[in-house]
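In this view, the complex is presented without one of its protein chains, the others remaining in place.
And now, chain A:
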Amino acid sequence: METVIGNPFIKALIILFLVSATTAAGDAPFIISHKKASLTRLNSCAERVSVSIDIYNQGFSKKRTVYDVSLVDDSWPKDLFDIISGNTSKSWERLDAGGILSHSFELDAKRQGMFHGAPAVITYRVPTKVSLQEAYSTPILPLDILAERPTENKLDWLQRLLAKYGSQISVVSIVLLFIYLVATPSKASAAKASKKKR
């Protein structure tokens, strides 16, 4: 027994086994979730919030399917928001390695002010572990609900348009102007041609 363990190859194998056991955590699936919220102004006293959540399954091993994926987004209080379409929670049976799950819903904002949203919570089950795993989505930027929009000056709008498309417009106009100049016959040459015919 002593000679077997004393063998340097066996020692190396034991070390390798121990090292691989500690780094086995890298094989676990990594659930990355992206939460996006955008505002659309309906009229001066109503604003619609469109929320979309994407869930990705990343990780370093190929066999990282997760099961019983459940998404719960309780960060929208009932007294500030009304659910128009969709549901703030959803569950799926499985998410394969490298797959995407998407969910979206719409809310109506009632009160004016700054709103700081919390991340959505995703729970899932992994074959290798007993307990339910938890993952948080990205936090959203503070939403300025029913904010007073400053009236845009006509000049600013024109300047912005010019900056965006100025180079393209000038190029196309130069080329078109040139073609027009060359293609249209001048009046003097037309008169000469008619004189010659006579």
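Rule of thumb we're sticking to: a residue touches a chain if its C-beta (ideal position, glycine included) is under 8 Å from a C-beta of that chain, and two chains touch if they have at least 3 such contacts; residues count from 1.
Keep this in mind: contacts and distances are computed from a predicted model.
> Which protein name, taken from UniProt, belongs to the chain you can't see among "AP complex subunit sigma", "Kynurenine--oxoglutarate transaminase 3", "Translocon-associated protein subunit alpha" or "Myb-like domain-containing protein"?
The chain we cannot see is, by its UniProt record, "Translocon-associated protein subunit alpha".
> Have a look at A:45, A:130, A:155 or A:182 and name the one touching the chain we're not showing.
A:182
> Extract the touching residues of chain A with respect to the undisplayed chain.
Residues of chain A in touch with the missing chain: 25-26, 28, 30-34, 54, 56, 58-59, 116, 119, 133-139, 141-142, 167-168, 170-172, 174-175, 178, 181-182, 185-189, 192.
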